[in-house]
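Only one protein chain is missing from this complex, and each of the others stays in its spot.
Letters A and B mark the chains in the order given here, with residues in each chain numbered from 1 onward.
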Amino acid sequence: MEGLERILGEHRLFVGLPQPFVALAAGCARNVAFNAGDYLFRSGDPADWIYLVRHGHVALEAAVPGRGAVMFETVSEGDVAGLTWLLPPYRWDHDARAIEPTRALALDATCLRNKWETDHDLGCEVLKRFLGLLVQKVNAARFQVLDIYARHY
Amino acid sequence: MPAITEPLAPAEGDPMLPRIVRVGKRARDHNGTVTLTLESADEMPLPTFRPGQFTMLYVFGVGEIPVSISGDAADETCLVQTVRAVGAVSQAVTELQPGDTLGLRRPFGTAWPLEDLNGRDVVIVAGGLGLAPLRSVIYHVLANRARFGNVALLYGARNPADILFRSQLEMWRKRLDVQLDVMVDHADSSWHGRVGAVTLLLPRLAVDAARATALVCGPEVMMRFVAAGLSDTGIPDSSIWVSLERNMECAIGLCGHCQVEGLFVCKDGPVLRYDRVRRLMGVKEL
């Protein structure tokens, strides 16, 4: 458990948060490992777990009839797979598939949500950090939508 | 007009006069992109160049375009140039075969600041065909690896099929002394690399921002996002360099087509320091 706490405390989403909260969150965490090809989750599944990738490479995909699975983003060390655990109805809206052997910290989403409901200050702090991540991903998606390499290069 | 009486003025005379050179080798890359190895067609050696410069290539009867030099500046026996077919002239250039002749006007423009890289961390960010003019820098950096601190090469492409110089990238990736990441915007499940905006790689750069120099080349929007992202990581704007592209016709600052604010991109650029161009890159239709 001490090891989990340290790993969590060093993750970019948790770094600098008060130790008691990190300890609480670590109480909701466990180490998980996936083989290449394993799914962390699939679209439509309940968003019960948050995956903080420690090592490896995970594809976020959506199935498109006739085109198979289209990858729109990959996440790797230091990243988070999945964001829809933050808001109801707590359901995944895409697949997450390990491309290579992947290790991650899985945080029990229900546990985490309950903890910030009882401590709004900490809840606010965590949400701000996830919001930052979300903005980064929205900006990146915007970059992709512009399809900037298409015409000129 | 007066009659023709002066044959073949030398290259250093009239800067608008092309010199005849020959295609030595032709390599097809992806999606209509071709890399030509140009050789001298006479006794005169080819002009030397500094990485970042471009030449004007002329196909007789079709027209002339600026083309990036993508070869090794240390090899003075040939000029290696990469071009993608996007218009009539570039299409004609990509169709040239070994043995064909074409017109060449000197390497023009500013170069990447290679001397300034010594002793520093080096970040190279390329997008799409923007890898071509940066490949000359990569040759230089890898050949003189000990002169630099950490070296990171980030490459963004539209999809796996559009990755330029793919086998070379794969070779460089095996080196332990370079951080090399390739990011594509879109891929299917056969791709085992990264997918997403190339900007997502910036916060993960393993360099010391205070002593890093960044060289960025790609579509202008990409450079805008990337240079701003590099700036956000703490690399000073004065240590970030971009390569602008405008309509370059004469390449000597006289025809006016590439002028943007106080710059003629052909002679004051294409390689420019980000602190000089940051503002103008943000103005629509400037």
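Please note the rule applied: a residue touches a chain if its C-beta (ideal position, glycine included) is under 8 Å from a C-beta of that chain, and two chains touch if they have at least 3 such contacts.
Just so it is clear, contacts and distances are computed from a predicted model.
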item	value
Name under which UniProt lists the unshown chain, selected from "Peptidase M75 superfamily protein", "Sulfite reductase subunit A", "Aldehyde dehydrogenase family protein" or "Glycine/betaine ABC transporter ATP-binding protein"	"Sulfite reductase subunit A"
Hidden-chain contact residue, picked from the options B:41, B:142, B:209 or B:228	B:41
Residues in chain B touching the chain absent from view	1-9, 13-18, 20, 41, 60-64, 86-87, 90, 101, 103, 245-247, 249-250, 252-257, 259-264, 267, 283-286
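One rule holds for everything that comes next: only the chains that are shown with their structure count from here on.
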item	value
Contacting residues of chain B [partner chain A, same complex]	84, 86, 127-130, 156-158, 162, 185-189, 191-200, 204, 218-219, 221-222, 225, 245
Chain B partner contacts - residues on chain A that touch it in the complex	57, 59-61, 67-74, 76, 78, 97, 99-100, 136, 139-141, 143-144, 146-150, 152-153
